[in-house]
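With one protein chain withheld, the remaining protein chains of the complex are depicted in position.
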Amino acid sequence: MNTSAKSDGGGLGVGLIGTGYMGKCHALAWNAVASTFGDVARPRLLALAEASAELARTKATELGFATSTGDWRELLADPEIDVISITTPNRFHAEIAIAALEAGKHVWCEKPMATAFADAQAMHAAWRRSGKVAVLGYNYIQNPAMRLIRKLIGEGAIGIVNHVRLEMDEDFMADRETPFAIRNEASAGYGALDDFAVHPLSLLRFVLGGVAEVFGEMARPYADRPHPDGGRRAIENYDIATALLRLESGASGVLTVNRAAWGRKGRIQLQIFGDGGAIVFDQERFNEVQLFRREGAEETQGFRTILSAPVHKPYDRFIPAPGHGLGFNDLKVIECRELIARIQGEKASVFDFDDGLAIERTVHAIADSFTKGRWVTVKA
Amino acid sequence: MNTSAKSDGGGLGVGLIGTGYMGKCHALAWNAVASTFGDVARPRLLALAEASAELARTKATELGFATSTGDWRELLADPEIDVISITTPNRFHAEIAIAALEAGKHVWCEKPMATAFADAQAMHAAWRRSGKVAVLGYNYIQNPAMRLIRKLIGEGAIGIVNHVRLEMDEDFMADRETPFAIRNEASAGYGALDDFAVHPLSLLRFVLGGVAEVFGEMARPYADRPHPDGGRRAIENYDIATALLRLESGASGVLTVNRAAWGRKGRIQLQIFGDGGAIVFDQERFNEVQLFRREGAEETQGFRTILSAPVHKPYDRFIPAPGHGLGFNDLKVIECRELIARIQGEKASVFDFDDGLAIERTVHAIADSFTKGRWVTVKA
Amino acid sequence: MNTSAKSDGGGLGVGLIGTGYMGKCHALAWNAVASTFGDVARPRLLALAEASAELARTKATELGFATSTGDWRELLADPEIDVISITTPNRFHAEIAIAALEAGKHVWCEKPMATAFADAQAMHAAWRRSGKVAVLGYNYIQNPAMRLIRKLIGEGAIGIVNHVRLEMDEDFMADRETPFAIRNEASAGYGALDDFAVHPLSLLRFVLGGVAEVFGEMARPYADRPHPDGGRRAIENYDIATALLRLESGASGVLTVNRAAWGRKGRIQLQIFGDGGAIVFDQERFNEVQLFRREGAEETQGFRTILSAPVHKPYDRFIPAPGHGLGFNDLKVIECRELIARIQGEKASVFDFDDGLAIERTVHAIADSFTKGRWVTVKA
Partner (left out) sequence: MNTSAKSDGGGLGVGLIGTGYMGKCHALAWNAVASTFGDVARPRLLALAEASAELARTKATELGFATSTGDWRELLADPEIDVISITTPNRFHAEIAIAALEAGKHVWCEKPMATAFADAQAMHAAWRRSGKVAVLGYNYIQNPAMRLIRKLIGEGAIGIVNHVRLEMDEDFMADRETPFAIRNEASAGYGALDDFAVHPLSLLRFVLGGVAEVFGEMARPYADRPHPDGGRRAIENYDIATALLRLESGASGVLTVNRAAWGRKGRIQLQIFGDGGAIVFDQERFNEVQLFRREGAEETQGFRTILSAPVHKPYDRFIPAPGHGLGFNDLKVIECRELIARIQGEKASVFDFDDGLAIERTVHAIADSFTKGRWVTVKA
């Protein structure tokens, strides 16, 4: 038998900081990207950091990393590590990302960039100084269906877009009796606006572009929640947020997000109207795109349901047959492949810290508008 | 054979003014109401008025009215006529309705009440003075599915409602090259806000209640349209309107309407979220209600699709079997039956001029807010 | 005012026998057809027959007929009556239809023709002798969506059809504890095969053509039902039937019907596959057609949902705006208009006794095949 060139064949050296939801998702992507795409060297999963050495050791075994540590700074000191996945709680993003970039590492950081806008700006500045790659985990844009939508709009399939509607809803805060937690404090941010708005705004940016002006509104479905220590405590931020949008392109729009919407599990709906047609997308059925084009006989016009297929790249790298369905985790594998392309200096479809800062700027303008009760310009 | 008591058996004497879309719809309803419900005297279709005597004559034959005239005031002078259907262009509603009420006739007037708010107020005052019945043609509220939604909310099936989203979209103005017409002039009103917003607002009022504060935004998908006389002429009002809502109940909401939305034909979508569930409805599938309740095992929770059925009154008066589907015109027959009940002094589920004025007030507050760029209170 | 030519203006003289579900549906259609279409003389609703004079009198008042009788033969003797609506229980169809045709009346008879095939043959022979019009109430074929499907297939929009699947399901016999009734006796026929199969077979015939060979299977979901007199009684026929089909065109097919299918309310699903596309239709959403065509870029191919609209004639006679939805009863109004056209000697899209006999022949061949356990040819 021939020995394969599989191991240590020049693949990127990878360090992972954080092993929650998204940490595991990064690990699965680093594990899968070479086999899935077949055109990149197999990454070397070198080191994993967690809050304690013990947890780190357990997770390293589970997720396939060679070494582990309770001190994330050790990863920055390792010359074998090329790229750092940052999947910690959001409030640590800035400190770690800046340190990693300053240590000469590429950075793959989960969204949102940071909880405070100043931190996002500092991350952005550090990135610019570093000359390294800094990519954000906006994995929904990696959906082949979303690339199709972008392509269709770019080609004018629905004409000039003049109106968009964006919604994102889940129900993990819908239970009135869910105990008060840190996420309900003002210090944790605006609430749904931070948690959710970045997602539809990233899709909007990906398929269409940026936002010029906003008017914001927020609402509390519940005034208080039971406190673990007894009694009830007033909720300090907002589980619902809405924003009227005026896009840079001149199109009008509206965005609503709600993390207390019973029955919605992972809904991100886009409705995009142009002067030649319309596109509708729902993340709960993310292998489907609804397309209406004003063409052909009127008697046969209608929204068509397009199922993701090998023709929608890179679906074909996962499954050679149409209509079989990608999964949520597959989107992170695609993102990982694009990150590698960016690091290799190739054309890549990812959101970097420029994109991230633009999205954060929009979010903060919405909050600012809500406070002021008037339209606010999103300043570049 | 026995002679039937069918003709002239004490049924209401009916006059119809206007024979367009809604005029025909009223005529069909007056023709069908007795046979459908079986519990009211057959209305006597006595007289029909149109712009010319000739058109009136043709339409009277078509629609089954005994006499016709080119002068609508003749109908008010006829003592046999009990109720006047007003289905003229909106700008004539006020004059005719006020005259009819002053002549001692009951009035069944198509929505919206009037193009100017002052006219709606004058209609309302005339109604109050008259002691007669004045009902508006908000037929979407007559849908048995809508009654089910109202009942479910009233019973607390989805708990206390805290958030609503309303959309209404059609595409009859979506073609950029549709010629400039009167409806594109400022004198014709705000545009989509007038044409459409009253519909979802009527449904909101029917199932939940009124609006306390609004913030409005309007947009033009197209700057101009070809003028029949040549060249292009700037559009003076707005094919798209959006409003942030704060309901009287304290719930938050958002409303968007668009008469230039390619692919949408008769869409009126409601999304209603409560602390115990959610309801979703779409007028394009108006024999269906989507209901999510937080009950039973989590593993089997989901939105259920309820098909209209005899159990949803008065569907049973049309069809004794479930899932067979009412049509748009059937809703007007139900409205006609409710109108008769109101005239007979019985409990009736209709929107009268009180309801109409409240809806108009909301619409005008949205427009006012748009002009001022700030939140506006809907004054009672 | 001018007196209208509305009454007695030469419209057909109508007699109605039977006032159940379909009797009311006929009455509503006779009431509505002139106002809806505007191009036919208003029918004169002259006489109604029911089992007793008293019931007849009540129903005549309700449904708008001038006279009533407890003896249906009186209608046949009335020279003013041109056409007889027969909506009695199925077992009386043959006797009444034959007598009516022999009395020189046109006949509008509800489906199925008869409970025994010999009766259907006798009805057919009487019709041929009479020279009169005899139309069956296959109202599902009157759906503008169904006409669209027929047109699309005729134009080759999905190429040459090679495979069809037909299903019809309701749940009115789904409750195991529904008491034993006449319909569960062998004397009442095969069960679901009689009740339901004629509907999808009529749609198949309408859009595509006839059936050449069949293989039948029937099944009993429940062995017995509680008898009103106590105890349980064995069910003698079949709530479920399936047939393999070989169409005259050479296409293959399968038909399944079930009147004990929980959750299905009025489902009649067609799936039609051709060498250039496919069409899917579901009666529970009968204002929609699903169309897949193999055309354009592969990346945008998909089933499109076409909403019924004025372009789909004669939807426009009911509603001038698309997507607003016809109702089940509207289909009978269309059928009534086609019946009048046929009586007037004009081109009409209806199923007459030729069509009805062909459908009955297929049903009986399926039953015959089930008994014999082998394929059976449908003999013309």
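Think of it as A, B and C in the order they're written, each chain with its own count starting at 1.
Criterion: a contact is a pair of C-beta atoms (placed from the backbone, for glycine too) under 8 Å apart; a residue touches a chain by one contact, two chains touch by 3 or more.
None of these values were measured; they are calculated from a predicted model.
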item: Chains on display which the left-out chain touches in the complete complex; value: A, B, C
item: From A:89, A:154 or A:323, residue that would touch the chain that is not displayed; value: A:323
item: Chain not shown: contacting residue from C:108, C:138 or C:215; value: C:215
item: Absent-chain interface as seen on subunit C, which is shown; value: 158, 162-163, 165, 167, 174-176, 215, 217, 219, 221-222, 240, 242, 244, 252, 254, 256, 258, 260-264, 273-278, 292, 294, 301-303, 373-375
item: Footprint left on subunit B by the chain that the document does not show; value: 148, 152, 157, 289, 291, 293, 298-307, 309, 311-312
item: Residue numbers in subunit A that touch the chain omitted from display; value: 1-7, 9, 21, 24, 27-28, 31-32, 34-36, 38, 42, 45, 47-48, 53, 56-57, 60-69, 74, 78, 170, 172, 264-267, 284-287, 307, 309, 318-330
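Please note the rule applied: only the chains that are shown with their structure count from here on.
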item: Copies subunit B and subunit C touch via same or different residues, half shared test; value: same
item: Angle, in degrees to the nearest 5, of the Cα rotation that carries subunit A onto subunit C; value: 180
item: Chain occupying the middle, per Cα centroid; value: B
item: CA centroid of subunit A to CA centroid of subunit B, Å; value: 42
item: Interchain centroid distance [CA atoms averaged], subunit A/subunit C, Å; value: 54
item: Subunit B-subunit C separation of Cα centroids, rounded to whole Å; value: 33
item: Subunit B, residues touching no fewer than two other chains; value: 264
